[in-house]
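Sharing a structure with you now.
With one protein chain removed, the remaining protein chains of the complex are shown where they sit.
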Amino acid sequence: MSINQRRILVINPNSNQAVTEGISEALDGLRVAGGAEIVCQTLQSGPYGVESQKDVDSVALPLRQMVEEQSNFDAYVIACYSDPGLYICREATKKPVFGIQECAVLTSLAMSDRFGVIAIASASIKRHLRYLRQIGLQGHLAGERALNMTVAETASGEGTLSKMIAIAHKLKEEDGAESIILGCAGMARHRSALEAELSIPVIDPTQAAVTLALGAVLLSSS
Amino acid sequence: MSINQRRILVINPNSNQAVTEGISEALDGLRVAGGAEIVCQTLQSGPYGVESQKDVDSVALPLRQMVEEQSNFDAYVIACYSDPGLYICREATKKPVFGIQECAVLTSLAMSDRFGVIAIASASIKRHLRYLRQIGLQGHLAGERALNMTVAETASGEGTLSKMIAIAHKLKEEDGAESIILGCAGMARHRSALEAELSIPVIDPTQAAVTLALGAVLLSSS
Amino acid sequence: MSINQRRILVINPNSNQAVTEGISEALDGLRVAGGAEIVCQTLQSGPYGVESQKDVDSVALPLRQMVEEQSNFDAYVIACYSDPGLYICREATKKPVFGIQECAVLTSLAMSDRFGVIAIASASIKRHLRYLRQIGLQGHLAGERALNMTVAETASGEGTLSKMIAIAHKLKEEDGAESIILGCAGMARHRSALEAELSIPVIDPTQAAVTLALGAVLLSSS
Amino acid sequence: MSINQRRILVINPNSNQAVTEGISEALDGLRVAGGAEIVCQTLQSGPYGVESQKDVDSVALPLRQMVEEQSNFDAYVIACYSDPGLYICREATKKPVFGIQECAVLTSLAMSDRFGVIAIASASIKRHLRYLRQIGLQGHLAGERALNMTVAETASGEGTLSKMIAIAHKLKEEDGAESIILGCAGMARHRSALEAELSIPVIDPTQAAVTLALGAVLLSSS
Amino acid sequence: MSINQRRILVINPNSNQAVTEGISEALDGLRVAGGAEIVCQTLQSGPYGVESQKDVDSVALPLRQMVEEQSNFDAYVIACYSDPGLYICREATKKPVFGIQECAVLTSLAMSDRFGVIAIASASIKRHLRYLRQIGLQGHLAGERALNMTVAETASGEGTLSKMIAIAHKLKEEDGAESIILGCAGMARHRSALEAELSIPVIDPTQAAVTLALGAVLLSSS
Partner (left out) sequence: MSINQRRILVINPNSNQAVTEGISEALDGLRVAGGAEIVCQTLQSGPYGVESQKDVDSVALPLRQMVEEQSNFDAYVIACYSDPGLYICREATKKPVFGIQECAVLTSLAMSDRFGVIAIASASIKRHLRYLRQIGLQGHLAGERALNMTVAETASGEGTLSKMIAIAHKLKEEDGAESIILGCAGMARHRSALEAELSIPVIDPTQAAVTLALGAVLLSSS
């Protein structure tokens, strides 16, 4: 690669290496010649899935440490839909740090007015809503509905896509969603199939965040 | 280029060819080898600058016609900060159509909580605010202040940067803006200098929209 | 008429003369001795019904031209529920220009807290909601439901009233509407019957706008 | 008058007969031959001016009694900017009852996006804001500023107009008001002069309410 | 009691002495040895139940008179869920005056994000919503549903608890309430049983208000 090539670090805060690999694969479309190097890493000390508030809070400091130690990247993406540690990481670097929930929601709004979210577990929905209100975008939420599967099941399970389709239809037809956000970094492989089925935009949050990171690093003058 | 290369059409709704060239130049950073072809065109029938509501409304149908006639693009960007004709163009194609004000605001929110806008003319501010409320994002506006120059002056004028710096400082220090949006497609050449001076993100709206378009076309499976 | 008599121009932006006549008839109650002359005209170049965003945008400039050419009126009313061309017309004259959706919503709020809207077609609802948010009054919307008939059918069709009654009951009982707005200029003839059936205020938008125009011209000192 | 002529009762809740006469005079423009009879009455038991919360609450039951006793009117207007007793009166009759603050605000929104209010006394501003929030329209308030005069002084005082002009300019230039509402039923005589000076709409609340009442009674089928 | 003991006056605005006694009994938990004296009184001139807007408005002046006459208390609580006369009483004393609806809602927000309300009668719901909007807290309402019983029935009726449980389950499961507010001062005796059944916080509004009053008087330095 060129010595000037921009580099983006995508961190999976859970310790499930298969999820990291799925994330990385989903980013292949953004790995174009002349673009940025997109590196995906696993937070080894993270929980196997980020499911509770304890999981979210427990990864904040380790994420900051990763950002501080790997300072030779031009942008960072925290690849968990709860956007754990986002502000503590931003405090640690002058480079842009993107949260995938925030970026997914913003990207959905460039293509639709109201978005629906497919969550993995019901228990996460209240936490997501709280965060959505914190970033001042809750007025655009059509609804959030849960698969009630584990992160691991979602990434690998056989019946995942059909469950996602059923839920996405409810979000679209009952809740009025005009776009669908995959509420977990591990659902990326089903994005295209879901979009083909629904006929409205389906957004993978890590893809959304890396797109914004790509723009930021390619346009940066420094 | 590859026969599969994605193509993005950026339309400048005013008839000032120099503005179109400035827009195109500002997009060079996003023209990477394996990315998308980014084509910038001038709406020949447009007004010399889009300054009044009449200007905005008068370009809606011609923009739609351009989108319909040039159907071999994968995404469209309307490069005027008033987002003229956005909905009529979206109605005309299944491809994504991006408005630069909308994309600039959304991009600013991935990097900051409250944005300030540098408008060209005071007369545009009320129109911008109305639109911002329409897209449900007015709660994040720190303030909008005007240069009170013409579109042509902004693109070429000598004293433009120093005026922009003065206004941006007011937006930052008095209004609490944490990022600055350039409220006209013709201010792009000053983005880097302004960002260096302000030490907060400065967003060129066309760059923001083309970044989102780039992500959409690179990730599209069709 | 007196040389000082005030005059209000009501423009039907669609080219369906029967709709214009229905509008005019519905305004008879406001044509009182000593009041204002209320003139209803058809935009000959308009579409047969304003149903799409293209229809809305296509009438903006012709409406402005009518307002400019007929400058000897004291107030103008644009009699289409999408309020097409409202801002471009306001830019063209110092006389007040009223949009019927805006006036209907405001009038409903003088008599109730939350209104429901009977739309002609589902496809219009998103456009109406966007506009409602633009004018900052979306918080008062109980719901909007569609007849899914054409403008022409609504004005003349046999079964229109019974369909309107069924939808209005849903707006009232399921959505909590405390008043009903007829979401099309062509539904006026059914207003009284619907109000008698529902026992809550039913507002014809053109009547609402002409009432406000009447107040403005009678109280004007110029 | 015709036996079918509609009748509107305007009640001044303070016991200052001069204020009632000023209100009545300001309504002459709406007393057209074929229109409605507009009757203005003084609440004899009211305070000399409605200035405190006690004043507001003390007139609620007497206002209801007036509405109940004078049931042969077709609409009622409560002519005090605090809209005292509005809901208790609405509970007492099936005829429409209009509050002048509510109607003034709604009317201002048909002509502008953000309104400023000239209050008589600073002490009323918080009460007005509370009410504005209750009716869900506070988002449109540019600002409210006080003359700090009594109701009686406002109606008769020599220097009132010049003070009003000074305050209205602040509302327009500093607060961004696009229209001005006279925040007291007793300021009506200065409306035209103020509007001529400011070049933006100036709204007298009683005129606004009686206009809406006029539309309601003329269009009523009962 | 100590000559320095703080005293709180709780006023039941309806004339039903049994309700006052029920309120007093529900406050026993807050009557601790070193705390404040908590006195509950009945507004003898009040209606037998506060159910209509007339009931609400009719007690405002008598409540103020009670507050003025009994000036040797350190804080006042108006024990009716419509918070009648709250502002007129606050105007009459420098001591804090608490409304039970306001305090119940605020207390629920310290323990949950969205609350549901059990109203006695459907007719009160609109009035409660209006007030909730006035105090700027409507965004946290999950829903309000009515028992459709009288105040007297609620306090004494046999089947009250089972009806309350059924409604509270709907508020929790269908409306998403994370806490339940008893929307009447006379439901206190059922609080514990309901909380045990629902497994989410159940708030008695008078207990909530007296808790805040207790803090205010114990911490006051005067």
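Lettered A, B, C, D and E in written order, each chain numbered from 1.
Here is the rule we go by: a contact is a pair of C-beta atoms (placed from the backbone, for glycine too) under 8 Å apart; a residue touches a chain by one contact, two chains touch by 3 or more.
Just so we're clear, the structure is a prediction, and the values are computed from it rather than from any experiment.
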Original post:
Any idea which of E:E21, E:E37 or E:D113 touches the chain not displayed?
Top reply: E:D113
**OP:** Tell me which residue among A:A18, A:V39, A:I88 or A:A146 touches the hidden chain in the full complex.
**Re:** A:I88
Subject >> Missing-partner contacts on subunit A, residue numbers >> reply: 52-54, 56-58, 60-61, 64, 85, 87-88, 90-92, 127, 130-131, 133-134, 136
**OP:** Provide the residue numbers of subunit E that touch the chain removed from this figure.
**Re:** 29-30, 32-35, 96, 98, 102-103, 106-107, 109-111, 113, 135-137, 139-140, 192, 195-196, 201, 204, 207-212, 214-216, 218-219, 221
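In the analysis below, only the chains that are shown with their structure count from here on.
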**OP:** Taking A-B as the reference interface, identify its repeat among C-D, D-E or B-C, namely the pair sharing over half of the contact pairs by residue number.
**Re:** C-D
Subject >> Chain pair with the higher count of C-beta pairs in contact (C-D, B-C) >> reply: C-D
Subject >> Label of the chain whose CA centroid is most distant from the centroid of subunit E >> reply: B
Original post:
Using CA atom averages as chain centres, what separation in Å is found between subunit B and subunit D?
Top reply: 45
Original post:
Multi-chain contacts in subunit B: which residues touch at least two other chains?
Top reply: 130, 136
